[in-house]
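This is the structure I want to talk about, given as structure tokens.
Heads up, one of the protein chains got dropped from this complex, but the rest are sitting where they should.
For chain A:
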Amino acid sequence: MSSQTLMMTAFFLFLLGSLSTLTRRMMAIRLGHALLMMAGLSGFVAALLVLWSGTAWSLDLWSMAPFGMITLRMDGLAAFFILLFHGVAMPVALFGSSFAAGEAKPLWQTALLNLFFVAIDLVVLADQAILFLLAWESMSLVSTGLVLSRHEESPVRHAGFVYLAMTHLAGGFVVLFLLYLTVQAGDGHFASLAEALQGQVPEVQLLLLLAALLGLGTKAGLVPVHIWLPRAHPVASAHVSAVMSGLMVKAALYMLIRVFFGWAEALPMALALLVLGVGTLSALAGVYYALVEKDLKRMLAFSTVENVGIIVMALGAALVAREAGLAEVTSLALSAALFHGLNHGLFKSLLFLSSGAVYRASHEKNMDHLGGLIRQMPATAAAFFIGSLAVAGIPLVNGFASEWLTLQSLFYVGAFGLNADMGMAIGGSVNSGATMLGGLSSLNWTLVGGVLALLAAALLGLVGALAAACFVKAFGTVFLALPRSQGAREAREVPAVMRAAMALLAGACVFFGLLPSAGLRLTLPALEAVLGPTASSPLVLMDQGLGLIFWSAPGNLPISGGASAGSQLMIYAVAGLLMVVALLVAAVLTLLRKRSGRAPVVAETWNCGLPLEPTMEYNATSFATPLRLALGFVGRFAVERDLYRPFADGLLRLAQRMRPLQGGNVHIYLSYIFATLLLLLLFGR
């Protein structure tokens, strides 16, 4: 079957899955999730076919008067994201088939989850402005419906309101961006929009790109427009949170990549640095809030803000590299961004699913009330452990590979910026952006970009270390030590179906951790789709000494062409080494124990002679306290209080002032109409 047919089958199955919930209760939930899983598989294969063959397809649906032909198109970039969405859909469906029954309004959720996938697929497949906007809006509304499935609770309603308000604010900017270009281009086809964008005068182009960044960035959860994310994501059911956190933010990143790399050809260096800066800010703020949070799911939501920040940092590095004329580094950084997007989709859904399992077993969300679950729930603990390793960027699991690649891209941008005489291909287009900013053109922007990229790399190191601290805290307080509540004491392992779903995702995390080249191979068609002929394969770059090598012969400088044959080590070789050494060490330990002639004695934890009480343990709050105090300056600026409150208050005051206009007197209204008519006759035609 062709990729097109498979994709259409997927849409059909999603809709069928949605409709199936109209049948009987228990069976309907199973059926809905089974169809979701089949649709997931179908779309997964469809995307894989496109990625494999490298040929894009497009499908004309119908013609719509002012906007031209409504078209679906799956190119490399779209296929990469479809692959992620559908790959995660399968384990989520498996988990949901057992988990959803215990949640509020399971039928409603199952129906909407199927519809959600239709919407998110259309977002990345749309090749036309109006279809994109429709899909974008449906995605927002359907996810609001999912968030509000427990609308009886007032905090849920509030979260839903904030989400809806922010998402429409963002939608406004996206509409502005796309419709302005549609008007300029004459039709809504993406190729025409790209031409229209390139044809704009630089100032207008800058404003349009800023609108796109703001609109898409809100949906992606970038600081400071992230405030909806940590409210909306955790209140949904765990498997829905997994989809929202793992996938929905990626839909926004998809469009960001398409617009900034595919459509805009050259942009001011300052804008590239702004993207880098926003990414860094999001990563830092996200991880700080995750660290001090004690609600498990909210912590995971903040960690999404952090990871989106890391992805946007890589995108920023790619933009800076492109402005500096470093085609290879651009490919590498963009590949890092895409790969981290894939990895985050996998490990964040894994973590959300296991948090759902924890909640189902213990009925506790607060980490300070959990503990000791590793004994009753070994499988869930193992799943969460792998997820924690991934998110903390520990080698051998997938988060490390892409974080390492991001660090490398930032380093290359920095090293090339500061080292222009290294024999690198720095073209004449170095200051293409700088000239746009008049007075600043005397500054060497490549150099500035280099310095800032190295500072960003240092901050990425901080983010990684804080993420490790955060997940030591999470795993340590949820799964280790003594249980801190009745719920945690009585927790029992979740059913096999849920464990299987977590095992699938954990397996994927380990797979991409051991074989990062497989993930990088997947990003290549996406790079070709947006960068065109300047795209170079991250795997070829690797052979050239740039990218995913762990050693090459000394003196073999990147991109200088003199690639050393052999002597390249993949991470799996390191994994093998670790395995062998671990076995050796374990053998030595066993030998020593045997020789001492005494088996290990099991006793109580030493507590200065007093019985050990759960209340004495370090919990999530106390674990994070030193870092909270040291980094207090991050938290002192409360985005909501200092940024949104004044804005909202101002809006309310303005509304108060406008109130007299609405007097309720019919004569006044009639005179308004008359005045409007007069003005239209005078100025309009």
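FYI, a contact is a pair of C-beta atoms (placed from the backbone, for glycine too) under 8 Å apart; a residue touches a chain by one contact, two chains touch by 3 or more; residues count from 1.
We take it that contacts and distances are computed from a predicted model.
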Name the omitted chain as UniProt records it, choosing among "Hydroxymethylglutaryl-CoA synthase", "Formate hydrogenlyase subunit 4", "ABC transporter permease" or "Hemerythrin domain-containing protein". "Formate hydrogenlyase subunit 4"
Which of A:A582, A:L651 or A:L680 touches the missing chain? It is A:A582
The one residue from A:A101, A:A468 or A:L515 touching the chain left out of view is A:A468
Just one of A:L179, A:L210 or A:L447 touches the chain that is missing; which is it? A:L447
Candidate in contact with the missing chain, chosen from A:L59, A:L274, A:L480 or A:V497: A:L480
Given A:G188, A:G393 or A:P516, the residue that touches the chain left out of view is A:G393
Going by the touch rule given at the top, which residues of chain A touch the chain that is not shown? 371-372, 374-375, 389, 392-395, 400, 404, 407-408, 411-412, 414-416, 418-419, 422, 447, 451, 454-455, 457-462, 464-466, 468-469, 472-473, 475-477, 479-482, 545, 549-558, 566-567, 569, 574, 577-578, 581-582, 585-586, 588-589, 592-593, 595-596, 598-607, 612, 614, 616-618, 622-627, 629-630
